[in-house]
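The complex appears here without one of its protein chains, the remainder shown in place.
Chain lettering (A and B) follows the sequence in which the chains are written, and residue indices restart at 1 in each chain.
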Amino acid sequence: MTTAFRLPKGGRIDRTKPIVVRFNGREVPAFQGDTAASALLANGIHFVGRSFKYHRPRGIMSHGSEEPNALLDVDRGGNRREPNNRATVVEAFDGLALKSQNHWPSLTFDVGEINDRLGAIFVAGFYYKTFMWPPKFWTSVYEPIIRRAAGLGQAPTAPDPDRYAQRHAHAEVLVVGAGPAGIAAALVASEDPNKRVILCDEQAEPGGALLHDVTSEIDGVPTSAWVKAAIETLDARENVTILPRTTAFGYFNHNHVALAERITDHLRVPLTGLPRERLWQVRAGRVILATGAHERPLVFADNDRPGIMLAESLRCFVNRYAVLPGRQIVIATTGASAYRAAIDLKAAGASVTVVDLRLEGDCGTELVAAVHAGVEVLTNHTVIGSHGRQRVTGLIVAKLDGNGAVGAPRVLACDCAGMSGGWTPAVHLFSQSRGKLRFDSGLDAFVPGASVQAETSAGSCRGVYDLAATIADGAKAAGGSRAVAASPTYTSFQPARIMPAPPGQKPVKAFVDFQNDVTAKDIKLAVAEGFTSIEHVKRYTTTGMATDQGKTSNMNALGLLAGQLATEIPAVGTTTFRLPYTPVTFGTFAGPNRGDLFDPARVTPIHDWAVANGAKFEDVGLWKRAWYFPARDETMHQAVARETKAVRTSAGIFDASTLGKIEVTGADAAEFMNRIYTNAWTKLEVGRCRYGLMLKEDGYVFDDGVAARLSPTLFHVTTTTGGAPRVLAHMEDFLQTEWPDLKVFLTSITEQWAVIAVQGRRAREMIAPLIEDIALDDAAFPHMAVRTGHIAGVPCRLFRVSFTGELGFEINVPADYGQAVWEAVYESGRRFDVTPYGTEAMHVLRAEKGYIIVGQETDGTVTPDDLGLSGLVGKAKRDFVGKRSLVRPDVVATGRKQLVGLRTGDLSLILDEGAQIVADPNQTVPMKMIGHVTSSYMSANIGRSIALALVVDGRRRMNERLHVTTPNGFAQATVVEPVFLDPEGVRLHA
Amino acid sequence: MLLIECPHCGPRAEIEFRCGGEAHIARPADPSALDDNAWAEFLFYRSSPKGVHAERWNHAHGCQRWFNALRDTMSDRILATYPAGAARPNITTIEAAR
Partner (left out) sequence: MLENRSIMRREGILDQVAMPAEPSSVALRTLPPEARFVLRLGAGDATRNGSIAGLSLALPINRFGADASRLATRLGPDEWLLIGPDADAETMHADAARALAGTHHALVDISHRNVGMELSGRAAAVILNAGCPLDLGDRQFPPGSATRTLLGKAEVVLFRLADVPDRLGVAVPHYRIECWRSFARYVHGYLAGAAAEYAAVRN
């Protein structure tokens, strides 16, 4: 195996570290420092993939992140396989496995290539025109076909083995791009040691385009030496952070810039613990964009053949990687910069011909230099096509006559071709920052106009191409100045939207957008069909919509569109640049937020006991709550039946620690409670509790819970588990912004107290042996009372409350004692066969009593009266949050849904929660729905299923037969009172 | 992500805050005195200007205080932050001060 196209010396590769990568199974020798692209080209491999739509053979077109063609499947080993990697930015290492994509059965023989012959069909808007009728064909025929045909690589199926990290960072100056402008900016900005400077660049090493410039000098030294010295200076400064392999991909509000740092992809064996990639969220005082420019391809027939590359990329491969992309090279150009590539290629031993559209008189010193170097130059020539299927074999060129007419074609044989249509500043991030672009006709490009954020663009990303000027521009952007002497840069070019071709040339494919296979003809067709806005043309033809975001194609597309519309580019405008600048992995966005850290899993002080005792858990918000405690091989249904029965016959113990708790403190605490809750609190005695209902200002139920008065100026308020944060926020909002005069402070104590609910007729006997300083008898400690004292030696707030309808206590103890007290109470209850129960049993028990759960019986449109709770509304109170809304016309109107119970005809039928209810199942469709089921359970205590529902005028429909949807048709149910057990409340006082 | 100047804590990232919508909508002293239209106006109607907008913000994961901010909805530039209850700053004054 030879690397026939590797030059014997030069380049930035490490020749002491030979490596072997594989391409479609074939061994490809390379060196450390190669990219996948340079490794392939060193071995003479240009043909590396098939195009998206036409399956045309494609090669490597560029040398950087703008690459539209060379998308490879990359396998880094250990389940690290990823499709659609640009070969030009994948760093090679020993053992790296590359595969071509989008072909079957093989790269060289691809059945899909038929699409290219059928090109006349696959025009712009093909999908819209073809896959229209009949509608039912969409799911059965069209979509499966399109899905099979679409896409490039194969998504990996194995879990990602890597770790991803994230970091917030702050800098006085963020410099994006470490080319000459960015380096100059960073040098100036970091002179002040108090200024933190971050310099990031997408390439593996800083230097930008200087990494492949081996001829220029800056202040008398080669550019590589200048870069080296500058980076050493920056590196020595404590206030500078240099981030190679780091792409600034998103520019957000207030100078918030997102960077993706690639940490291990270039390593054969990543160090343990190192993340693969890191998302940086940088907040910068000033952002300096030095993002460079992209070279434009030329639009001519068959301009996409493998071997046809951007001219500057040829220069990059020969200088930076010591790879000769071909031995006989023709470079087609409309500008001067390509001559530098021609000269460098010639110096490396290739035979080089430049075909320049410009007249000789329009060329500058580059022409003489090239001729002097031995390059053949044909000025006033156009390119009208190419030969070669899987590798270019020649360019078809023709001389233009004095009137611009295309002369006789002739073929210039070649094994590699360059093209250069001028330069497009990379204004993506500037545009993302909401800065407005300005068209500079002298540069034939959009350049940054006025900045909206604290941002400055510098260097070629704003059209400053000359090397010395670029460095000066970078320094100026950082608020300083730096005058250097540097070799002149060939910069001028003559814009060409499409290369002149002979009239009547047969239908051809002249690609504008290589990644999405959009041709010049597609754009003409879109205009002919009436699309005139660039936004519409973009979507209709898909130009610029591939993952490369049209970095190479946008200006050509705009120019063609302007030409078709007989207008100028500024009148056409540009489409919006969106993040990400280049593709970013999902892992980078996810960062550490997966697995155990996906969300905080909030656990109670009693959680570990529940785990040890076999509980199944359910997620309630972020909380893990014990759902039920199956004994041996019990089903959930069996466990819940056992748990609910135990509570009604003896006693149950339940972890209610997740209940929200708020201390309301201060002289105006009762007044504050009056204003926040619907009911009245002024007269609540110290030592007593009250169930409270809380509304939002719109009159709908927002939360509920029991509040206890511990002193004249202290309330211990409980909220629903899920409502805890929003209730406190709601209270604070009113306290701070509406009633700042009230002397009240609010403090969350949700997590200070573990709450152990003991429910059932044995509850008092269970806890009595553990309590010395609180009288527990019914007279001294009635239902809805609260006492403070000690349990098992631990200070407690003891509530006599019930969410089951049974005699019950809720024991609040400081959280770190929660599990120990739970264990003591549980131990004490063993003689009564106390049963731990979970949230499912809790739900069933409260539904048997018709107690609502906010968020289940309510949905943000339910009033107290809808729930039959108007008794809790303090009508005598002058005002409370939501009061005025309770007399809104829609709230007082008849026909509102009201809470009722439902008894199904079939005792064992458990209705679906959310099931719709109708009065007449035989009415015509669409039926009139009059309500829905809100809660539904099998009640072992009652011996049948029970359900709660919201039904239009429900309270007037007692004993009415309604019909509820089920998966098998309608089920009959009778409307009943929403209390299924002990309506008199005798059990509370057992 | 915005960088918001909390009047108490200084510049902080937007994720520490919660936005409470339009500012300077005082709750009526006696809601029962309002007719249905006036109550609906208070409850449901808010402006959404293109330009400078006074907004309520709460530094929820910081000092937890509510305050107001003038934000240009076009540029997202925050022109001023000021305590809840304070009068809306005169915007022309701020711009002159720049």
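Criterion: contacts are C-beta pairs under 8 Å (C-beta built on N, C-alpha and C of every residue); 3 or more make two chains touch, one makes a residue touch a chain.
Small disclaimer: the values here were computed from a predicted structure and weren't measured.
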Chain not shown, its touching partners among those shown: A, B
Of A:16, A:139, A:157 or A:272, the residue in touch with the unshown chain: A:272
Touching residue (missing chain; options A:593, A:682 or A:923): A:593
Identified contact with the non-displayed chain, of A:165, A:452 or A:565: A:165
Touch list for chain B against the chain that is not drawn: 8-9, 12-13, 15-16, 61-65
For chain A, the residues touching the chain missing from this view: 163, 165-170, 194, 196, 271-275, 281, 283, 592-593, 596-597, 599-605, 608, 623, 663, 665-667, 743, 745, 747-753, 790, 792-795, 814-821
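One rule holds in what follows: only the chains that are shown with their structure count from here on.
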For chain A paired with chain B, centre-to-centre distance based on mean C-alpha positions, whole Å: 29
Residue ranges of chain A in contact with chain B within the complex: 168, 252-256, 281, 283, 434, 452, 697-698, 729, 732-733, 736-738, 740, 878-879, 883-885, 888-889
For the chain B and chain A complex, residues of the former touching the latter: 1-3, 13, 18, 20, 27, 30-32, 34, 36, 39-40, 43, 56, 58, 60, 64-66, 75-76, 84-85
